[in-house]
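Here the complex is missing one protein chain, while the rest keep their positions.
Coming up: chain A.
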């Protein structure tokens, strides 16, 4: 009993250590003054972080990433929440169609779909290639599967037909019932999916690079463009980015409990 327990703990912590090791060394590297031919760095410093967080180009890319993610998530929410309500309440038989549709963004690899997106958005009526708009319109489609799943799960947990009937009989219009009864009950699922999608979109690189590139630099594209500068500097960038996403994911997990 004792031995097998110890073995299990060993395996789990071993895997954890393997996964954590590159992250830890990156963190240490970002804090090192110089780390050349020695086992441990020569000295520790926050200079790389100070340098990074005072770089206007970094701050701009950071802000632009946040803006695009928020825009995409707002668009996604506005589209998917009413759609889910309509499908679940009025057309429950169409759920399978939704399940199929919602898988499509997964089915096509980003490199392939970006070619199509470039075609669509290059000319009229939507000449938005190279602008942040194309990323917003692309990102919300990537976020849809996550958002749909999470919200649909919350919706499944409700007895929607009976709740709507009860609200109607108590004098509420369908709109009031949606606002006062349905929305508060799917709020948790919605918020969790928003946080998770945010972390996910925040680290998106392929679309950002192909569709917009340096014309509207996001954090990932900035990181890519900085790859030839000091390794300490890019390490500080990676760790900063990682901590940001970690906090978001942690909040999402906390809300999910």
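Here is the rule we use: a contact is a pair of C-beta atoms (placed from the backbone, for glycine too) under 8 Å apart; a residue touches a chain by one contact, two chains touch by 3 or more; residues count from 1.
Note that in this section contacts and distances are computed from a predicted model.
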Name of the absent chain as recorded in UniProt (options "Exporter of polyketide antibiotics", "Peptidoglycan glycosyltransferase MrdB", "ABC transporter ATP-binding protein" or "DoxX family membrane protein"): "ABC transporter ATP-binding protein"
With the missing chain put back, one of A:173, A:229 or A:253 would touch it. Which one? A:173
Among listed residues A:99, A:119, A:159 or A:214, the absent chain is touched only by A:159
Using the touch rule from the top, list residues of chain A that touch the missing partner. 158-159, 162-163, 165-173, 176, 180-181, 184-185
